[in-house]
Each structure stands twice: as C-alpha cells, then as structure tokens.
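All protein chains but one are shown in place.
Here is subunit A:
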Amino acid sequence: MLDIILSILIIVGAFFTLVGSVGLFKLRDFYMRLHGPTKASTLGVGAILIASAIHFSVKTGDISLHEVLVTLFLFITAPVSAHLMAKAALHIKVRQDKRTLNKSDQD
C-alpha cells in the first residue's frame, strides 16, 4: 500500500518536472520559458520530496524532516532567481514574443 502511494507521488513529481522541461523547450520567448522551471521546482520537486520524507520516515523509524528544509529553501530561492533573470532580461531588452500583451517599453 505504502509502495503504491510512494510510486504515485514519484510519478506525479516526474510528470510535472517533465512538463516543466517541455515548457522550457517549446515556449516562444525568454519570459515564457521562465515559467517552466519555476513550475517544475514547486509541484514536481515537492511531490518527490514528500515521497522521500515518507519513505525514509517509515524505513528508519525516525521522522525524516530534511525534506521540509529542502522545500523551504527551494521555495525561497526559485522565485528570487526567476525574478532576477526576468529583471536582467528586461534591462538588456531581450526579445519579446510578438503576441505579448502590454509589451514593456522596448525599441
């Protein structure tokens, strides 16, 4: 039973990580591609970390909470790096997709 739950969590995590990577490949401009990795690192990694926490808590008998920290640090750092990349891209005026609404001031 436990194995089934863990498997489902890992598959869900892998699926969202894959979708994030597909997004990175398929989306049209830099700003849209930023959405891929920020997403993969929330639900995708989150699900895998929950699976890891459950697995090691049950296996060793001690509650394993490292994963909570990994999640916390990830949730703090991922948006900050995305923000910095977006800010830098705006600064050097990276090309924006032609269908972008309200294009930020560009030549």
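The rule is short, and it goes like this: a contact is a pair of C-beta atoms (placed from the backbone, for glycine too) under 8 Å apart; a residue touches a chain by one contact, two chains touch by 3 or more; residues count from 1.
The rule is simple: contacts and distances are computed from a predicted model.
S.K.: According to UniProt, what is the chain that's been left out of this complex called? Choose from "Na(+) H(+) antiporter subunit E", "Sulfopyruvate decarboxylase subunit beta", "ABC transporter permease" or "Sulphur transport domain-containing protein".
M.R.: "Na(+) H(+) antiporter subunit E"
S.K.: Just to verify: which one of A:10, A:54 or A:86 makes contact with the chain not shown?
M.R.: A:86
S.K.: Which subunit A residues touch the hidden chain?
M.R.: 16, 19, 22-23, 26-29, 31-32, 34-36, 38-39, 42-43, 46, 62, 64-66, 68-69, 72, 75-76, 78-80, 82-83, 86-87, 90, 97, 99-104
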